[in-house]
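Below is a slice of the complex: some chains, not all, each in place.
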Amino acid sequence: MAGCCAALAAFLFEYDTPRIVLIRSRKVGLMNRAVQLLILAYVIGWVFVWQKGYQEMDSVVSSVTAKAKGVTTTNTSKLGFRIWDVADYVIPAQEENSLFIMTNMIVTMNQTQGLCPEIPDKSTVCESDADCTTGSAGTHSNGVATGRCVPFNETMNTCEVAAWCPVEDDAQVPTPAFLKAAENFTLLIKNNIWYPKFNFSKRNILPNITTAYLKTCIYDTKTDPFCPVFQLGKIVENAGHSFQDMAVEGGIMGIQIKWDCNLDRAASHCLPRYSFRRLDTRDVDHNVSPGYNFRFAKYYNDLTGAEHRTLIKAYGIRFDIVVFGKAGKFDIIPTMINIGSGLALLGVTTVLCDVIVLYCMKKRYYYREKKYKYVEDYEQGLGSDRDQ
Amino acid sequence: MAGCCAALAAFLFEYDTPRIVLIRSRKVGLMNRAVQLLILAYVIGWVFVWQKGYQEMDSVVSSVTAKAKGVTTTNTSKLGFRIWDVADYVIPAQEENSLFIMTNMIVTMNQTQGLCPEIPDKSTVCESDADCTTGSAGTHSNGVATGRCVPFNETMNTCEVAAWCPVEDDAQVPTPAFLKAAENFTLLIKNNIWYPKFNFSKRNILPNITTAYLKTCIYDTKTDPFCPVFQLGKIVENAGHSFQDMAVEGGIMGIQIKWDCNLDRAASHCLPRYSFRRLDTRDVDHNVSPGYNFRFAKYYNDLTGAEHRTLIKAYGIRFDIVVFGKAGKFDIIPTMINIGSGLALLGVTTVLCDVIVLYCMKKRYYYREKKYKYVEDYEQGLGSDRDQ
């Protein structure tokens, strides 16, 4: 018990600090300080100032709504004169983080369930019924083959299929794009972000934006970098592509909103940065299955109650709004971790300098003798002890 | 060769440990231990216990489905008596992480492609054709101007447009909301989460939830915190807003499901926490373009085959289900990193105490003499060597 207490006392009332050899030498001294300075500079300059190593990070949670505006007219032999407004070219009417705008289309009107010849291609062209397998339905066929070979036109026969007739012929994509005027349509993007860890939220319609401004402004990198209204043409152009080219076969545009915020500064400094990228990379040399399109139909019932539909293969541009970013705020943990490893690095100095001093300098033996105290095991211990 | 071996032997069979000065002094000793204790407390208490610095972290991968239930009736001069069920007010029928429920609407029935006067506003009211530019289509106009100035009503003339006629007049938003009864509709949310790094998956319909309970329960923070059926009214209320206000102009509600799991404990402790936020911030002082709405149309063909449509400007509440959270599980890497920096911090103690002992205490010269051994370059070297 008493021993224990003594030990405790010893433990409490003792302070142990390493014994140091102080080598008074310009060369070594300066070298030592230089290395220390370097490491210090790195730790402070790079880790703290540049990388904000003292900040706790959080990534963004966001909600987005996009709304298109614009109206245009088309005049074709097939559809005649026609007006197109939002309800016509935005499909589906609403999505969460993206908006599709139809720019081109292949319409097949008044389809009914029935039998009709397939579109000719190497698998469907036939001489006789023998060439058509009953019930077969290839991945790319429009219907299920009946097994009969019927005339497609004066010159050609193709296998008959049970399908929505007449079947769609999408061999030719209209060029230029059917709704090329979509270039002038506008997109209003409302984005609210939230950093859960710091419970900080903000919207991309900044406090200084008035209703009047919102009605008239168009986003421009230089003049209106914070206007949330975008002109489709400008978006594509900003991404370094041509709207008219893109409109023909469709594609996907990424509207990136970056919210990098340093919450140690005023909230007003936390601003959205818009950038635009085409997400369906079109490397000219490797252009496999380009563009973006899908099919949908409008269904009608005629007098007899029979069902008709208008099939539309819609080519268009899908605007994906990608919100990302990180917010940083001072926090003790990362600070400590970085200081810790910084200090550990400072330890390297001694190691480094020791190597030089004890192995490279011509006075190394002299210095070693000063730094080290050799201790042999008992037998030779006493002898060796002298050299201290 | 032999020398090399000798060096290796020396390297292998030598153990070098710093020489320590043990200062037996209550003051210094206690101070030293105190500082060490503080740092240890921080490392263990804060980093490990609080911040779980010993855990590998992973963020959630999730899938969500939402299904609305509820039916109501409306009775207006325009539409007459009408029933509204899920298929009528959920648009589109299914989405991935969100669900839109129409609460208010402006219907424009039996639109056909044609010519009609624009809705009067400062840009469309006209005295003569001179006031109307042919072919112009402003961002906010409903059609393309024909250039003629026609009577809108007895008192007023507006520019004629080629458009879906009659054009929509959305000046007045119905108040109270058309489908105000939506307050009582319910939302069943099914959420499956997965932590790839730990291959841990779970759903928000907990094992102890029975079909019977699911049919009857309604989420309540207090009484039913794990019931995945939510009443729209309660959701908005929980977020601190009024459903009836929100229903008029629409908005976006965030249903946040937080899965913070400590996988070092039993899986049954990993539970979803629901919270609700209105995502389209409505600061009363800065209320620019509030709410949420979009347009869609139902298309019809009449006897003559001419196309009609019913245009609906749908105001409503979009429920975004945001799933987030982190799971932690013991892992050696972060543990080591934290221990490492913790130890590095312990090193600070010596530095700190040394400063005090060697520069601040009155016995500093005495202590310094004990700690340091001064080594000059040769010439004065021997002399200075004595003071050891």
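Order of writing sets the chain letters: A and B. Residues in each chain are counted from 1.
As a working rule, contacts are C-beta pairs under 8 Å (C-beta built on N, C-alpha and C of every residue); 3 or more make two chains touch, one makes a residue touch a chain.
Everything numeric in this text was worked out from a predicted model, so none of it was measured.
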Size of the entire homomeric complex in copies, 2 being in place: 3
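Rule of thumb we're sticking to: only the chains that are shown with their structure count from here on.
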Size of the rotation, in steps of 5 degrees, that lays the CA trace of subunit A over subunit B: 120
Between subunit B and subunit A, distance of the C-alpha-averaged centres to the nearest whole Å: 17
Touching residues (chain side subunit B, partner subunit A) in the complex: 16, 18-26, 28-33, 42, 46-47, 51, 53, 91-92, 95-98, 100, 113, 137, 139-144, 162-164, 252, 254, 277, 279-281, 283, 286, 288-289, 292, 294-297, 299-301, 303, 309, 311, 314, 318, 320, 322, 324, 337-338, 340-345, 347-348, 350, 353-354, 357, 370-378, 381, 384
Contacting residues of subunit A [partner subunit B, same complex]: 11-25, 61, 63, 65, 67, 69-73, 81-83, 85-88, 90, 92-96, 186, 188, 190, 192, 194, 196, 201, 203, 205, 207, 209-211, 214-215, 298, 300, 302-303, 308, 332-333, 336-337, 339-341, 343-344, 347, 363, 366-367, 370, 372-373
